[in-house]
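Encoded as structure tokens, here's the structure I'll be asking about.
Removed: one protein chain of the complex. Kept in place: all other protein chains.
Right, chain A next:
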């Protein structure tokens, strides 16, 4: 139990002095994804519903494989950071930290699985 008033608790601390890098990280991945999104949609999209062998041959080429790997990596890192902001805004205690840990682990796992799959197809 604290006897400090809100004013006493806040005085002298200044602003947080951190957090700007989070915005800058999102800015960088946003710009990258603006370029990657059309490249990915129009390379990956036409492959949906095609025969297995054709898909394997197509993603053995450097350009579609690299675009898909970059899209999955950058996309999931952007998702990890974006969903953290959503959780911090809308998920109350308890559970906020667990939700962030879960989505972070899921993002890294999905990115790793996607890149592994593309590497296995391409090589």
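We adopt the following convention: a residue touches a chain if its C-beta (ideal position, glycine included) is under 8 Å from a C-beta of that chain, and two chains touch if they have at least 3 such contacts; residues count from 1.
Just so it is clear, contacts and distances are computed from a predicted model.
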Which name from "Tripartite tricarboxylate transporter permease", "Anti-sigma factor antagonist", "Serine-protein kinase RsbW" or "Succinate dehydrogenase cytochrome b556 subunit" does UniProt give the chain that's left off? "Succinate dehydrogenase cytochrome b556 subunit"
Considering the whole complex rather than only what is displayed, give the residues of chain A touching the chain that is not shown. 2, 4-7, 27, 30-31, 33-34, 37, 41-42, 44-46, 48-49, 52, 55-56, 59, 68, 72, 75-76, 79, 82-83, 86, 89-90, 92, 103, 107, 110, 113-114, 116-118, 120-121
